[in-house]
Every structure is written in C-alpha cells, then in structure tokens.
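Notes for the one structure printed next.
Left out: one protein chain. Kept in place: all the others.
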C-alpha cells in the first residue's frame, strides 16, 4: 500500500475509532438501563430454555468484548474471572465449552452486583484499549468493536423479550414498567391496500461499507416475478377474524408441522393473548395486562400461525427478497426501542408501505439459508450466524424493542417456525394480479 | 369448446386412458412383487415412527385408488371394508381422521392375506371403472389415475427403504434378497472434476403437459451466478477421508442443529456403516452385510452430514435450481429399481455429469418451499405436498430403488435434515472460480 | 449320606422325574396351543414396552430350558442358534446381555416357523436329557425342570394378557377367540359380607417341599390385628358406582402418584372399558367387545384405582399376610385357564370367602419386598424374583388365564402400581369392628 493510501486509511480509522468509542459509551449503559426496573430476583429467571436470565445477558455481552477484543489485543490483560469463559460463552464451541444453555437459570452466582462489577472492569479495560489500540490490528479491532456493539444491541432486544416471557408465567402478572402508556384506541385498522411491485432482475443483500452481519452479504442478483405487498402489517383486528372463523381448528389452513405443533401446544390465539369473560381480549405486555388494541399489528405469532393466516386470507407471506426490495430506500424510522412504547402500536398510514421498520418483525416465506457467495467471518466469530442456517425462517424489519441504530433494510433475523416470544408479526403478499 | 376440439380431446383421452391402463397393470403388481421375498412376519414391522409396515404400504396405496377414484367415480361402488378408511389414510386430515402414524406397527390385522385380497378387489373395481369411465369426469380420472400410480411408485421406494431399515435392527442381519450381486471392486473412485456452468437468467420447474407433482410447478425464472458442479457424487472413499480426518468430532464443520443431533445420536459414520476389526468397513444392504465399495456413491447420509462434508471439502451443496439446470436434457438413465441392484454402484464416468439420475438422491442446499406461483391440487389431494413445505430439504435425481418411470429432472424429493434411511447421498458444488 | 437314605432319595428322584416328564409333555404344548388361534401376523406385535410379541414368548421359554438345563447338563449339546441367547434372554444380565426389551417388536426373524422348530428341537433334546440325566446333578435338574415349567406357565398367562392388549389397540377389534361364551347375565352381584378374622401371631409363606418361587419363602411368623375380609371381590357393578360418584375426578380419594398418573393418562374407567351411547358399558375381552357383566369381578385395575376405590368404600386393601392366612387351606379351585372362559365371571357365593383363587388377581396393600430370611436362588436364576423387589405391589390368587397347577395360596405376583393389563382386580378388607 502506498504511503498516501495508508495515511488516508489511518485517518479513516482514527475517525471511525472516535465514532465507535462514542457509540460504545452509549450502547453499553443501555443494557444496564434496561435492567434498572428489575428486582434482583428478576435477573435470575430462565423460564424456558430459549430464554436467558437477564444477568446472564449482561455478563455474556461483556464476555464478548473480553474474549474477542481484550484478550487478543490489550497487552497484559487478565480475565476478571477465568471461570466466566465457561459460564458466559453462549455457543462458540470452537472457542471453549459453553455452559449448557438450558441450565443458565440454575446459576445464582455470580450475583447481579458481581456481574455489574464485571461490566465495569471490562469497560475500563476497553477504554484502555481504545486509548492505545495496537495499530497493526486496528482494522480488526474496529470491526470487532462494531460487532460487539451490534451484538449487545441484539441482546438488548432479547432482554426485553425474555423479561416479558418470564413475567408472563407469573400469576401475579408483574409489569416490567408501570409508566408505559396504556392502549387507548379501539379504532379498527385502516383498510388494507395492495402495493404493486414490477419484479424483474434485482439486487438485494447488504452492499456498502457500513456494518452488516456476514449473513446479509454479499449483495446479489435475484429475479422476482411481479408481486403485491400489503401496505400495512396484519392487525389484531384482522387476526381476530381468523380466530373467530375457526382458524386454529381447521387443519386445511396449516402446514403439517404447524398443525401438529399447535394441537400439541393447545394454541388458540397468539402468545400473550388472554380472553377474559368480562374484559374481552387482553394482551400481556411489558406494561402488564392490557386491552387488545384493534389497530395495532398482531404480535407474538409463530411462523406456523402467520403462514396459516396468510392461507386463510388467500394470500401468502413475502419472500425476504420481495420484502427487501420493497424496503430499499425507505427511511429507517418507526416504533423502535427509543420510542419507549415497548409494544406494537397502531399507526397512521403513509403513501407507500407503512410500518416496514419497527413495531413487529415480519415473518417472511424464506428459510434462513446462505446467500450465494456467503462467507462467514474468520475464526470463532464465524459461528455467529452461519451455523444456524438450517430449520429457521427469516424475519425482517425490526420491532418496538429493537434499537433503531441496529436496523437496516438488509437485516435478517431468524427464528424456528414454532417460536413466538419474539415481537413477531406479519405482512401479506400476493402474486401480481393475472 | 367447439365440437372438433372436443373430439380431439376425446381421442387424446382415449389414448391416454389406454396407456395409463397398461401402466396400471404394470405398476400395481410391482408392489406385491417387492414384498414377495418377505416372510409374513416381515410385513408387520414398524421399527421406528418414520417407517411403515410393508403391509400398510400395500394397503395404503390401494386405499388411495379406492378413495380418490372408485368412491367418487365408480357408481355404486362400496368399500371393501369401511374401517380401512381410518386405518389406511396416511395424512389427509381434510378427508378423514388418519390412524396415528407411529402406531401402524401395532396392527396385526388386517392380515397380509386380507390386504392382498383388498388389493385384488380394488384392482377389479378399477378395471370396471376404466372399462366405462364416466365421460364428464374423464380428465380428473386420468389425472388421478396417473397420480395414484406415481403415488404407488413412491411407496415402492419407501417399501425398500423401510424393509432395509427394519432388517438392519435385527441382530440376525437378515438379507432381503440373497441373490443380489455382492460388491466386488475396491477400486478407488475416479478423480473428481468440476464442470463449469455460466449461470444467468434461467428457467426451472416442470414445464410440459406430462405428469409432475404440483410442487414441481410452475416453471419459473431464476437468476444463477456462475457455478461449478462435481462430475460425480461423493464416493464412499471420499467420505471415509472425512471420517478419518475427525469429521464427526469437529464442531466447526457442522451446522448447530446437526452437531447437536449427531452428538446426541452418537453418529460416527453414515447409517448402515459398521466397522469390523477383521473385515474393515461394512455396509448393511438389502443383500445383507456387504464390504463397503470404495467407488460407490456414499449413501444414507443426513443433510447435516452432507453439509458438514461439503464444508470440510471447502465446497458446498448445489441449490436445487443449480442441480436442475445442470440436469435438464440429460437422459433419465442410471441405476434405478429396474436394474435390480438395490444399492448404489460405482460407475464409469461420462463426459458431463455422471450419475445425476439413479444410485443416490442428492441433498441440495435448498429448503423445500413453494415455487413462486405454486398452486396445490384441489381438495384433499392438495395435502399431497404443500403442507410439508417447512423444515425439510430438497433432494434430487432418484436412487437405486426408485422406479425409472417415476423420475424427472424437475422431481423434488424432500426429507427432514436429520433423516438417513432414504438412499440419500450428495454431490459437491462451488461458486465459479474468481 | 448313608446308603439307605441315598437309595430313598434316588427312588424319590426317579418318581419325581417321571412325574415332571409327564408334566413337561403337558405344559410345553399348551403354549403353542394358546397361539394356535393367532394369525402369523399376530405373533410379531409389541404394542407397548411391557408387552412381548407372542413368538418371543414361545422362544424365550424355550431358551430357558436350553440355557439352564441343556447347556449345563446334556453332554455335547449345541445351541440351535447361538444368536438366540442374546435375542431370547429376557433379563438375566449376569448370564449374557439381553436384547433391549422395548425393541422385541422390531424383530420379524426368527419367523414363527423357525421359533416352532426351535421349540421342537429343544423338546427333543430335553427328552434325551430326561432319558439319561447325569445322576450327580439330578436334584438340580429336577429343580430347574420344575422351575422351567412354572416359568412357562407364567408366560402362558402373559401370552393371553399381551394378545388381549395388542388386539385392544386395533380399531378392527379382533377377537382372539370367536367361540368363547358371551356374557349373559346382568344380574347384580350378591351383597358383600364381611368375614371376621381374629388375627394373632400367625405364619405365612410357603412351607413344604412342593415347588414355590424363592420369594414365597421362608415361611415366617407375623402378628396380625383382627381384621375383616370381604366375602367376594369387588364387582363391575360396585365399581361403576365409584365411577358414577365421580371417583376418577376426586383427588382426595387418590394417592398422589396415582392421581398424577390417572390425570396424565386420562383414566376415567378401568382398562378395556368403553362406553357406547347405544349399548352402554362394554368391555374388550379375548372374545372381542362384550357387554359389561354387572356381577363379574372388576378387572384390569391399576393398584392406584384399587386403592382409590377402597378409600371411597371406607375400607382398605388387605395386606398380603391377611390375604394369605385367609386363603390357607382353601381348595385351589376357581375360574382358571383350564375353564377356558378367559374372562372373570360372576359366581355363586360360598360360605367362606368366594373366588379367592382364579377370576382376578387381587391387589394387596403390600409392597413386594423380601420376607425375613429370604434367599434368592444361586447363580443367574437368582435374578428370577429378587431383583424386582422394589416399587411393585403384591397381587394374590391367580386369575382366569392362570393355569390351575401354577397356583398356590403363597403365590406372590407383582406389578408396578400403574399397570393395568394383567387380569387385576381387588377385594376389600377392614380393621375389625371396634
């Protein structure tokens, strides 16, 4: 590399470092802030294997910085507690043996105070590293720092999902926050309109230099037939019609796996919906039990339910390519974590597609598989996404507990088709009118 | 429809009817012939839930004709036994309640003799129907007749898969057939070559009037980047190198679900492989325990193993679109059921891709999902394929126990990624050389 | 031993040998006769893990003679098939590794014909052995011969239990025998009377030289408080009152384990009872589906149900000591296998306790534990009873499918408290009136 180019590069790195350092100072405290309304006791629960105790989340995201930044790049750094590597490694089996996921709730130690101290010590060491980063590794450090922050933001969403799930099982119905606005409107949703898309030979996937996960790359060509996309997500009122039409009891609407799962689990409504003889339909939220808001996007659906609803509607789910080409160029605004509503909301319609970002993750028709030419990251970080590319379905657009700065049009979230504790909803699509 | 057109149509139907009737008389006895080497006792076993007792297969395919042809179209037809509708309905829940799949092996009655009598009575009634088919329904009858025969051919393959699995669990190691040729050659496989494909905007999916399952349609456009496809399937010798290189014990090579499954199941080799201190590697086959043939395609792999092998090879599995465009136009010849080898064989290489058809089903990188514009069949037959479009992976090309007349380049087989009792192998693909 | 004593002994042995040989010739064919009404297919089923395929029973009892008599005592004897030792060893882990019990139904080979041939060859060899028994081992041979026959008689009962269970799961409701008398009387049972017993320091357990299992010995002293025993078993009509009184839905009547089990299994009546809107209560029997006979002993109860019924009746189950001292001296007559009714029957009352023997096994209040001074048999035969002395409850008196010559007042049968497929019923007891 000629000297000039390197100098430019160096200047770029320095600017990036300053920016990321600022971001580090914003993102890290946000996790602890999410846990601030919790009692100590709430930090310990793991009420199903897919959920992790809040204090585990707080420690795990810290371990990520310690493991992938401090240990390789801060000379002389010593672990806060060598045993944490086992406890707080989530699934990086090429790095070390993770503590069994389903047993995270059997650990009362380290305590919340000890975890917070762990956070603080790692933060201090991170500041040291960022003060004097070894110049040869600066590109990797910048990349991993961004990854660590995006990772922590993912866990901020998981924290809220998990807290809601944990609380929902408690007959005392505790509210995570008492100060959240309650649902007011029972106004029905605006009528659904179909937005036409001409299809063609298009591109999707992440393109530019900005951060994206490995699974969002490479940008690649895809041929799409003309299609139509609903101008808004499916609402609670829409979904209630499906329920009242016997949707949960009509096998012909369901995928075979979905039907078997729904029968065995006894599903008759989305997760967190409860019917009360006096008060009608309610929904358990981070603000406690609330009346169901007719116009808000339906939430906490499994893929199976979304797929059955689509079939009942004589429509289908969009593929992730269809979703992404429709979302390209839209501003990344909406009901995100920063709005501090912490539940999907009814929203006035816009000219184009409304609520593509925020409110609810939208199940797509696409299995989470690698894009053509996909390359995972090197080393243990290659386990981040690639090894989960089987059996899961893609969701798009972020939700009301996703940090806004974490979202992109190319963002691929993924869950198994039976899972419901994410803020997962749906938007309908159709083939173009013949 | 003008009279002339109808007349042509009628002539076409008459010819089609004659042809299908001939095919009916060939396909139906072939199922019973597959069971001829069995003892009565062998017809009863269901040694795991995915497997069905041979006599159940014989009855189920007969029920298909009775239910979807005789009852709707043969005036005055009465069921051989009304209770069979429950017992031999496989999964058509919109038709009637199927007997639980996992309990098929708990039924000793009807006996084999009663099932054979059921077959005979339904055959006689089918001949009656085909003697005087109600003209208004002739198109549907022809369509369903073909479907019924394709369906029975699927079960012919399943019969052999299931018999092999059942026998494999018996410490007596019974051979289904004593007269099958034994493996002779230990010659290593020919070196693997990569065949270039330019990619581009292509079409795949079934196109013409000939029979295909609903899931193979519609033919549609797809954009493919240039790619390379191996000229032959992965061989036993190739796969043994993976084993010897610790492939089953290196987490970094595996999908997360695959690693968890393989650990829990204790996999260290493909299904049916056994290591004997004296005789080396053996393989349990329909001809009993046989030496492993180095040059034959590796068989009885799960998708997880195929995916791990591909990663170890620094290659990948082809998508189903890649596989199909490479297969379009190749003759449908190979080691099929009619060759009566009943195991994959080593084969001399051809100029283009070898062994695309027959020998082993080839796992692809594609999840079994609907093509754009997919429409399932009407009525209960719509359950045939569509409801399984979740959680399963596509395999292509047929195998050594597939009837040749059942195969097409567009044929989509599908299994869950952990399944191994099909004759499932693999072929490598790669992105085009940069 | 002085010569005279030995001569007496020898004479005794010779007489015993002749008698046992006669018995061998009667007992052995009876097993095959039980299977005569079966189709070949019926011999293969294992519809739950506790049940074994009929052909497995036929082979296992044969293996017992081969293993414990022919191999040790017939010079030059060679196994019919050395691999049968693995397949037909039930649970004698100190002898060899048994084939997993729950997978017996996955073995179609050896076929029924091969099993019958195995029986015949072992019978021929046994005749050889009994022609010229090695004199030094004569006492052991006699003992093991008797044990082998008692063992085979146990399996004759198990065969009928298992056949009934297998058939009960088939929606075709096959009858094992069409020629069994159908239930005729709907006469209510005779009123229950209480028979007083003074208690005191008594003896129970097997005493004399005649055959008994190790677990029936030694005869020993027990102190019993005065008690009362019902003069007849609980009848179907009695039990129906319990059902109609909500017995299955009143937790306070049940043991905690029983309540949990009954809820989870959805029990609302004894095994094999079915309610038909038109025909009322029916019972699936070896003669097919039959009307429930009001006066017949209730049958196919778990211990949990028997215990709940007793609590509902403000009574209790007798201990096995109470049962045995009440049964001592009664003639061993009743509705046994030889009566060929194959179901419990209503019976005219006698002066003392009626139907103590035959009809139904009677659950007692006693856990199956060793008597004071219990000594198991030597060697692998020591596994016969002793190792099951935990978690099971004792039943007494034999049933309608027990061979009469197999029964004794001291006979201890045992099952886990949730099991219902034995012909298990109950008789009430009470403390003496204060």
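All chains are identified by letter, namely A, B and C, in their written order; residue positions are counted from 1 within each chain.
The working rule: a residue touches a chain if its C-beta (ideal position, glycine included) is under 8 Å from a C-beta of that chain, and two chains touch if they have at least 3 such contacts.
It should be emphasised that the depicted structure is a prediction, and the values quoted were computed from it without experimental measurement.
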So there's a chain missing from this view; which of the remaining chains does it actually touch? A, C
Touch criterion as defined above, residue of C:127, C:257 or C:276 at the omitted chain: C:257
By the contact definition given up top, give the residues of subunit C that touch the hidden chain. 91, 93-94, 201, 220-225, 251-252, 254-259, 303-304, 307, 316, 319, 365-367, 369-370, 372-373, 382-383, 387-391, 417, 431
For subunit A, which residues touch the unseen chain? 39-45, 47, 55, 83, 86-87, 99, 103, 105-112, 166-167, 169-172, 174
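Here is the rule we use: only the chains that are shown with their structure count from here on.
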Please categorise the chain-chain contact pattern as a line, ring, star, complete graph or other. line
Using C-alpha atoms only, the most centrally placed chain is B
Farthest-lying chain, centroid of Cα atoms versus that of subunit B: C
Shared interface numbering between subunit B and subunit A [over half = same, under half = different]: same
Intercentroid distance (Cα basis), subunit C paired with subunit A, Å: 60
Touching at least 2 other chains, the residues of subunit A are none
